[in-house]
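Just one protein chain is left out here, and the rest sit where they should.
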Amino acid sequence: MKYAMFWGCLIPAREPNYEVSVRKVMPAFGIELVEMEGTSCCAPFGIQSLDYTSWLALAARNLCIGEEMGLDIVTLCNDCYESLLMVNKMLKADPELKNQVNEILAEVGKEYKGKVDVKNMVDVLYDDVGIEKIKDAVKNPFTGLKVATQPGCHLTKPRRIHFGEREFDVLDELVRATGAETIDYDRRQSCCGGPLRGINDELARDVARMKLISMKNVGAECIVTVCPFCFLELDMSQLEIKRHFKEEYNLPVLHFAELLRMAMGMKLDDWEIKLHRVPLNPLLEGRLQEG
Amino acid sequence: MEVNDEVRIGVFICHCGINIGGVVNVPEVVEYAKTLPGVVYAEDNLYTCSSVGISKIKEGIVKHNLNRVIVASCTPRTHEPLFRSACEEAGLNKYVFEMANIRDQCSWAHMHEPEKATEKAKDLVRMAVAKARLLKPQEEPEIDVTPSALVIGGGISGMTAALCLANQGFKVYIVEKEPELGGMLRHLYKLYPTMQDASERLNQVVKAVESNKDIDVLTSTVVKQVKGFIGNFKVTVEKGNSKTLNLDIGTIIVATGAANFEPIGMYGYKQYDNVITQLQLEQLLKAGQLEKPERVVMIQCVGAREEKGRTYCSRICCMTAIKNAMLIKELYPEAEVCIVFRDLQTYGKEYERCYLDARSKFVQFIKYVQEKPPEVISEPNGKLIVRIYDALLDSEIEVPSDLVVLSTPLIPHEDTKELSQILKVSLGPHGFFFEAHVKLRPIDFATDGIYVCGTAHSPKDTAESVSQAFGVASRAAIPMAVKRLRTEAITAVVDENLCSGCGTCVKLCPYGAIEKDEKGVARVTEVVCKGCGVCAASCPERAIEMRHFTKEQVTAQALAALGRAIA
Amino acid sequence: MANLSEELEPSFMHEVANTPRGKGVLTCIQCGRCSSSCPIARLVDEHNPRRLMEMIILGSRDEVLHTKLPWYCLSCFTCLDRCPQGGDVAEVMFAIRNLAVKEGNVADGFAAQGRSLVETGRIVNPTMMMIKKREKLGLSKGPSTATEEVQKILKKTALDKLIASKRTVKK
Partner (left out) sequence: MLEKPAVLIIGGGISGIQASFDLASRGIKAYLVEKSPSIGGRMAQLDKTFPTMDCSMCILAPKMIDCSHHPNVELLTYSEVKEVKGSAGNFTVKVIKKPRYVDLTKCTGCGMCVDNCPVEVPNEFDEGLGMRKAIYMPFPQAVPRAMTVDKENCIECGLCEKVCEAEAVDLDQEPEEIKLKVGAIIVATGFEMFDARRISEYGYGRYQNVLTSLEFERLLSASGPTGGHIVRLTDGGVPRRIAFIQCVGSRSQRGELPYCSSVCCTYATKEAILIKEHNPESEVYIFYIDLKVFGKGFQEFVNRAKTEYGVEYIKGHPGKIEENPKTGDLIIRYENTIDGKVREITVDLVVLCPALIPRRDNERLAETLKVELDEYAFFKAKDPLFAPINTNISGVFMCGYCQGPKDIPESVAQASGAAAKAAEEIALTSSKGGVDSGSK
C-alpha cells in the first residue's frame, strides 16, 4: 500500500521521535510513505477561527498535491486529519463551494478535483494492516500494562457526528494488539486541553488535570495517544500541575507508534526518551529493555 | 316456589383453589352454615365460578327448592353478575342472591391466622344469611329510547358529531344560539399544523350538515328546559326569543365550545391601541389589514397558568402564537417577531416541528418566569417598549415594538352555568363541564344519556375536538341503537310522610335523579337512579331507603355481625 | 450578569446564521446539554455555550463580538456530540470567532499563529537547534513548504490584512 505522507508541522518541529517511530514501523507492515513536496499548514482550528475561506483554500491546496501524486493522503496529527478530511468531504459534496475554492487556487495554478481520500494513521493500521498482522509482529507484548488511551477529539468526533463514521475504540483495539490492557475511564471522550495553549494556559492545564484525575482513579499506568497536541498537553501539564497543585500523576505519555515500535522489539534511543517530560524509566526498566 | 313462603336458603362455599381453602377450613364453615336458621342446603366446591360450580348452583336450587342463594367466595365486583345469571337461569329472581366475600376480606387479609380467618368466614356467612332471609325480588325497569339526538352548539365539534350520528341513521337536531353555524373556526384564518384555510374547510362541513336530511339545524336558538331522562328527554327550545319548540330527544350532546378571555387591564390592553389579542391579530391577517410591523412581541400565558383563579394551561395559545408568527413572516419577511413564553406547549407529533420551523425563520423565543412577568411601556412617540426579564440570560432586556400581541386562554361561555342547571350536570373548578371520569369516561356525564365534546370539556385544538366529537357520536349511538334499556333495579324509595322537603337529596344526587314535586316532596326518577345510596345516607329524616339494602336488612346484618342470634 | 439593556441588534442573529458554520444557532432550544457537557463551562462561569446562543438570538452583538467570550472554546466538539438538535454549537463558535476577528478582536495566540502562517506558510517551524538535531539523525530539515503559494492565497483571501488590523479587546 502506498500513501502520500502529510507530516504536518508540529511533529517534525517538536516531536521528531514520533516521526522516527513512524518511519521505522510502517515499512515493516509494507506501507510505503511517499513524501509530499511543497505542502503547507493544514489550517487547523486556530486558522479556522480566523477565516473560513483561508481554511478551505489552504487545505484544498494540500489536497491538490495528493491528487497530483495520485495517492490517498495519510496524516498523523488529529488536527491535520480533521481539517483535510472535512474540507475534502465538504468540497466533494458542494460543487458551488468547490468552484469558489478553485477560483482562489487558480492564483497558484492548482485545481481541486476531489480524487483522493484522507486517512489517519490509526485507520491505515486498523484497516489495511489489520489487528492480526500487528499481533504477529509483536515480539515483546506489554502483558499487564494498564493503558489509558487518548484518541483525541478532532480524530474521532467530527467524522462520527457529521458522517456517522467509526466509534472510538479503534485505538483501544490497536493498543490491546500489543498485549497491553486498555482501561475505560469516565473522561475518555473529553478534551486534553491542548487547543487553549497560548490562549489560556491555566485553563488548558486545569482541563488536562480533570482528565489525569479520571485516569488515575481507575489505575492507569501510562497514556497512549496519536495526536501531537494531546501528547504535548498531557505530558507538559503533569509538570505544571506538580508545581502548581503539588499533585503527582507520573503517567508517562507515549505515541502509539512508539508503543508499537517497542512491542516489535525495537529500542528507543536516548534522545527520544529524553523528549518525554514525564520520565519513561518506570515503564522501561520493568518491561521494555529486555527485548 | 313463592318467595314469601317459608325461607329456604342454599349456601355455596368456595375453596377458590388455595386462595380461600388454603387458609379457611371450608368444610367447617359448611357444617356451621347448615346450623343457621333458614339454611336448608350447604356445600363447598373447588371453583364455584367454573362451569362445574355454576351447574352445581343451578341443580341445588331445583333439587332443594331454594328461594334464596348465598355464595361465599370472592368479590361481588367481578363475580356477582355471573352468579346472579346462574340463579336467573334456574328460575330464581336474581335479587334474592347474596355474596359473602371470604377471600379478599378474609382469607387474603388474614393469611397468617387460619383459625381466626375460619371464624371470620363463619361470621360473614351468618351476616349473609341474616340479610338473605329478608331479601325480596326486584325488577329492572325497561325504557324505550327515542333514536334522536340533540346537539347543543353548532361549532366544528357539534357539526362533526351530528354528521357522524346522521350517517349512522339517527335523527339529529343542532341547536345553535348564533344566527349561523361554525362556532370559533369562523373567526380563524389558518389552522395549525397543516395551515389549512379555516373558512374553506369549515364551509365544507357546514354544507354537509345543511344538506343532510337527517339533521335539523335550529340557529339563533337556545335550550330553555330539559325534562325526563335518557331516551325520553322532553327538550324545550326557543328560536329568536319568540317561537318555542318541544323536541322528543333520546340523547344530548353538549358541544357549546368556549369563549376568549379579554385581558382588560393587562399589559396595556385597551389602554394602548397597538396591544391586541391573538384572535384580533388573526382577524387582521384574515382580512389582509395588518400593516407591516417592524417588530412584533407576543406574550404567552396572559391570564392563564396563574397562581390562583385561572390556574390551568389553555393548551392552544403557544401553537396559535407560533402559527401567527409564521403567517406574519410569510407576509412581511423582514418583520421581527419575538415570542415571550414560560413553557412552550409544543407537544405531540407535529407541533415540535412547527416550533423549529419558526426558529429557522428567525422568530426569537425569550423565556420569562411567573415571578417576573414582562411589562409593556408606551413611549411618547406611540412606540411600545416591552421590558422582559430573560430567565435564560438572568438579565433585564428592553425590546422596542410597534405591535404587542397577547396570547389569552379560552374560558367557559357565561351561559355555561345556566345550561349546566338546565341539564342538571356539574361544572369543574374552572367552569368547564365536569365529565364522569377524567381518565376512562372523559366524554360522558355522570347522568346517563348526556355527553360532552370539544372546548366545552376543556381547551383543545381542532384535531382533538374532532376526535372527541366522533367519540360522543359513538357514546350517544349506543342507547339509541339498542332502542330499549334495562336500568338499575337497586334504587332509592322516598317515604312521603317522613319527607320534610328540605331538598338535601336533590342537591347531592350526582345523577340528577331526584326532584321535588308540586307538594314539595322528593320524587325519585327510578330509571335515572344508579342506587349509589348518597341520598339515603344523607336524608336527615331517614325518609329514603334503598331497595336490596333496606334498614331492616342492614340492621339484621349488623346484629349478626355482633354475634346476636338471627331473629 | 451584565445588564444587556444597551442596544440589542435583532439583525445579529441573521448575521451569524448567514456566516459559514453559523446556521446551527437557529436550531437551539436552550436545553442546556452543551453547557453541562463543556469542560470549560465546568471550570469557568463566564463561558456558557447555551447562554452564548441565547445572546446571539437576542442580538447582544457588542457583548459577544467585543469581549473574550469567543476565545474560551476548546473546539473539542463535546457539545456537538450531546446537542439533541444536531445543532452545531461548536460550529457556531467558529462563525462568531470569524466575525470577532473581522472586528479586530483576536486572541493573541491565534493572531501569532496567523502571522507565522503569513510569513512562513506554517504555524510551527523547527528551531535551528531542532534542524541540526534532525540532520544528525539523518532526517530532512522538515517537510518542504510552498511559502510563496501560501502567501499568494492569503493575499487573495485577505487574511494578511485581517491579522494586521488587531484592535484592543473591551473586557
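Note that the chains are named A, B and C in the order they appear, and that numbering of residues resets to 1 at the start of each chain.
The working rule: contacts are C-beta pairs under 8 Å (C-beta built on N, C-alpha and C of every residue); 3 or more make two chains touch, one makes a residue touch a chain.
None of these values were measured; they are calculated from a predicted model.
K.L.:
Touch as defined at the start, partner being the missing chain; which of B:V62, B:A109, B:A481 or B:L498 qualifies?
P.N.:
Spelled out, the listed residue whose C-beta touches the missing chain is B:A481.
K.L.:
Specify the residue from the set B:L245, B:L356, B:I422 or B:C502 that touches the hidden chain.
P.N.:
The single option touching the absent chain is B:L356.
K.L.:
Among B:V151, B:C164 or B:L247, which one touches the chain that has been omitted from the display?
P.N.:
B:C164
K.L.:
Which listed residue (B:L181, B:V235 or B:V466) would be found touching the missing chain in the intact complex?
P.N.:
The single option touching the absent chain is B:V466.
K.L.:
Just the residue numbers, please: which parts of chain C touch the chain that's not shown?
P.N.:
1, 27, 29-38, 41-42, 45, 48, 50-51, 82-86
K.L.:
For chain B, which residues touch the unseen chain?
P.N.:
Counting over the whole complex, chain B touches the hidden chain at residues 16-19, 46-47, 49-51, 77-78, 81-82, 160, 164, 167-169, 191, 193-194, 196, 201, 205, 305, 311-313, 315, 343-353, 356, 369, 391-394, 429, 432, 437-443, 453, 457-458, 462-464, 466-475, 477-478, 481-482.
Keep this in mind: only the chains that are shown with their structure count from here on.
K.L.:
Using CA atom means as chain centres, which chain is nearest the centre of all the protein shown?
P.N.:
B
K.L.:
Could you state the distance in Å from the CA-based centre of chain A to that of chain C?
P.N.:
Measuring from centre to centre gives 22 Å for this pair.
K.L.:
Let me have the rounded angstrom distance from the C-alpha centre of chain A over to the C-alpha centre of chain B, please.
P.N.:
Centre-to-centre distance between chain A and chain B: 67 Å.
K.L.:
If you average the CA atoms of chain B and of chain C, how far apart do the two points sit, in angstrom?
P.N.:
That gives a centre separation of 60 Å.
K.L.:
Mind pulling the residue numbers of chain B that touch at least two other chains?
P.N.:
Expected reply: no residues.
K.L.:
Which of the residues in chain B come into contact with chain C in the complex?
P.N.:
295, 336, 338, 355-356, 359-360, 362, 364-367, 390, 392-399
K.L.:
Which residues of chain C touch chain B in the complex?
P.N.:
It comes out as residues 1-5, 8, 10, 13-14, 17, 26-30, 50-51, 54-55, 57-58, 85.
K.L.:
In their shared complex, at which residues does chain A touch chain C?
P.N.:
For chain A paired with chain C, touching residues are 7, 9-10, 12-14, 16, 19-20, 35-41, 44-54, 57-58, 61, 104-105, 107-108, 110, 153-154, 157-158, 160-161, 189-191, 193, 195-200, 203, 206-207, 210, 271.
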